[in-house]
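In this view, the complex is presented without one of its protein chains, the others remaining in place.
Each chain carries a letter (A, B and C) given by its place in the written order, and its residues are counted from 1.
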């Protein structure tokens, strides 16, 4: 298999999945396409957790089992890129790069299916619903994806790293990724008579501005926290005072004390604000993926192997991030680590953040992702 | 026709229309039912303006033509009343009492069709889309509803007047009822990375709180103004920073200078806020129904006639209101006046404001509305 | 006495008092100067209420007693006008025109002392502390200033009326002028550690923004209300989180129900906000001067007499204002009215509002004020 072919395959796959994004827990066509590709390699995929796919590739003799995980779901974002491979599933988009993750995991599977001169087993698996807590990892584990696994590896494309570079971090690497849902309940009425109503839209707006102070004044400045309101919906018509507004959001923290503080302050501000505005509220706070903790020794191996592929200067230590990842659940069970593949490229115009409607990747990074993945797996098989 | 029968008819009709509310400009079934009822009276309705209905009832000899107008559209409100006549068209509700207006106009038609001993012509007409500017009145006028009309009368149910009373006001009686649509345009991104995005939901929230100062600090305190945000919609998902939020609202004023001020301050606040938040905006401001000006002489007649029906103590002068009404367009062409029928009743629990999801009326007021309407028309025919 | 002389006197007096403003209840030098001027006219002033001055001017024979009142205190404003008669008492300024009121009242006294061919008594009196509730009127009444008085007249310079015009209004003419004092009590600490403190300055800021909604959303839009924060003081140093902030302000309303609503909402917002910010508060609300109610018949006389002086077109009906005036206390005891003397002049650059540090008056209006005052008094003496 020439490099050129490999590139063509990984890019072809990435573009296929980019054009066909699917919602978390509903990746039916995605799973079907993955199975087809794997079967075309002469391998035998098996379905788990409804839309998850697992394939085991056996080497020439017995040895360690190394798992490589790709997440496969898309986001409810309407793509704003004007590209030939633009999402055809309106309202959904691979805005977090899982299309790349699938493509590279297939490419890695293809490599090992064609190059069996290793000891042990390479398990490549495709997990649903990373974007949507409780997430697909818990279910995959329940259905046995970690059985007999010695080490596990995950790879994520990062818009904060230039194409050609690899990022790593030992120990706690990201955030508690919690979600909340808030409903403000006022009293509707005619738009011209605010004094006879309790205006839920105004109250929701005030709540969002008041909640800024959780991060600006309540959390220890040397600790990280984010409170983001991701959606807001309320009201019926321009001239009717709305009786209900619903907001959802995410709260990110890097330690348990701050997590508890953010949660209690959200409730506290709601209580005070609803008291002063004569309104009521519903508040649901769901603790999401916990902080992911990478094995230091395996992280060290990844950094070293990656240096061999991209050069020492292109391997960079990352700060602890605010993102959530359900890969952390695997690391609670099995030794392993998660690392990052740079995909931004200012010259080519790939500068948008993950999750934005204009997110896109420098596809020249994808064969690098394949090569690093292959090299890391080989190193761990040999360890 | 006994009183009892009349009551039964007006209540039956009111409940029918209450159960079957329709959107502004789409009152097809409503118009059809009105036509059927009118035909049942032996009269010949004609369709105008797509969903409008007009019927002329001729007296025993020639004379003045007096028009009586009812508006027929419902609001996009989901009814929260637990009543046998609850709206069956989910998401729509006669929350402004137009069901009553139709029922009383039919009842009045029924009266005059059975009692022809008057000179002149009574024109009863049913207008679409009072709730949705540009409104149905303009179209009705274009299609000739005012031709040959000498005087025009309109009646509205008011939750601010107890059942059994009639309200009137000479001269300027309500508000400029304008609407606006605002879109905040930020830059989307991952919910955990606010520093890389421009959070349209936060900006929209800040805008709503800042806009409070138009009324509290910018408008002359002795002048009336309302700025209400009726809807807000934005974002995709709890963990994505939304790039767009759309808000609609209504601005109410009672004079032209204040109207201009409110409009310019909305734009001014948007410009300053978007500058400081690195965002952009769209702003559309539509001038809606102008202030309605009742003819003082005809208002005087209405007050006098109403005193005969409900007693002098039950006829009350109303303050200038903040509501909008496209009846004002008729009054720019023909002499006439608009008056109010009390329908609240604290003992019976009818206390919710017009436009609220729990709005309901004391149905014992409806035959009073019919009787006042009939008496006013007779007085004007005779004048 | 020629007109020219009169002008020179009233302007000279106005400038003298403008240069020497004094604080409410402490107008010692002002009262002394007034006494001297009155003595120079051959009249016998008497002191009341510490810094008040009263003088009775007897006509040729017995008759009615008509009182004319001038208020004499200045405001704690630092003058920003660059004029030869600029305030010499730094930090105080006649920014509400009481210097003019004194000057015209002296000028009127001078006129009647020189022209005794009237029946009855003209009582001119100079009242302290109109700007500072509980105000000087209450004390003046207690000390007998209204004894034997048949009618009472007051005149105020208004920046909202062009020089050369007179404004009048029958019935309720201004506002309940209440004041409040609020202290926010947090917990101090190092400026770098907000999470260990409760930041009273932030909370005060949030309170001021939240309080905007009393006027924008809680008060009936067709009713007038103002909530102004006039002072704010808090904190110790840029790098210390302040534990206390004190604010004072004024609340203006034109009816009792709205007055009660504004007061209760201020408290309500404080309670909710302090709950959500873990802080405490002190709240004092003092009901100030009540709405002033002018006698309609006497107002009619004033308008008529003023037309004779300035021409019918220059006599204008005023809207009900938001200002407070303790003249209302006199009108609760004796028949009378209050009217306005125009003093703005765009061409000459006199456009600043009363109470602003650049307030100034077109002095050509002052002799008009004298003439209208004299004419009104004569009319009432003759009635």
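Going forward, a residue touches a chain if its C-beta (ideal position, glycine included) is under 8 Å from a C-beta of that chain, and two chains touch if they have at least 3 such contacts.
All of these numbers come straight from a predicted model, not from anything done at the bench.
*Asks:* With the full complex in mind, choose from C:197, C:213 or C:299 the residue touching the hidden chain.
*Replies:* C:197
*Asks:* Among C:232, C:293, C:334 or C:375, which residue is in contact with the omitted chain in the full complex?
*Replies:* Residue touching the chain left out of view: C:232.
*Asks:* With the missing chain put back, one of B:219, B:232, B:247 or B:291 would touch it. Which one?
*Replies:* B:219
*Asks:* Among B:73, B:206 or B:363, which residue is in touch with the absent chain?
*Replies:* Reading the full complex, the residue touching the unseen chain is B:206.
*Asks:* Counting contacts across the full complex, list the positions on chain B that touch the omitted chain.
*Replies:* Counting only chain B, the missing chain is touched by 192-195, 199, 202, 206, 210, 213, 216-221, 268-269, 271-277.
*Asks:* With the missing chain put back, which residues of chain C would touch it? List them for me.
*Replies:* Residues 75-78, 95-96, 131, 175, 177, 179-181, 187-194, 196-197, 199, 201-202, 204-209, 212, 226, 228-243, 245, 248-250, 252, 321-324, 352-358 of chain C touch the chain absent from view.
*Asks:* Given the full complex, what residues of chain A touch the hidden partner chain?
*Replies:* Touch with the absent chain occurs at residues 209, 212-217, 221-222, 224-227, 252, 254, 319-322.
By our rule, only the chains that are shown with their structure count from here on.
*Asks:* Can you check how far apart chain A and chain B are, centre to centre, with Cα atoms defining each centre and the answer in Å?
*Replies:* About 49 Å separates the centre of chain A from that of chain B.
*Asks:* Rounded to a whole Å, what is the gap between the Cα centroids of chain A and chain C?
*Replies:* One centre to the other, that is 66 Å.
*Asks:* Determine the centre-to-centre distance between chain B and chain C, using the mean Cα coordinates as centres, and give it in whole Å.
*Replies:* A distance of 44 Å separates the two centres.
*Asks:* Send over the residues of chain B in touch with two or more other chains.
*Replies:* Within chain B, the residues that touch at least two other chains are 209, 212, 226, 252, 321-322.
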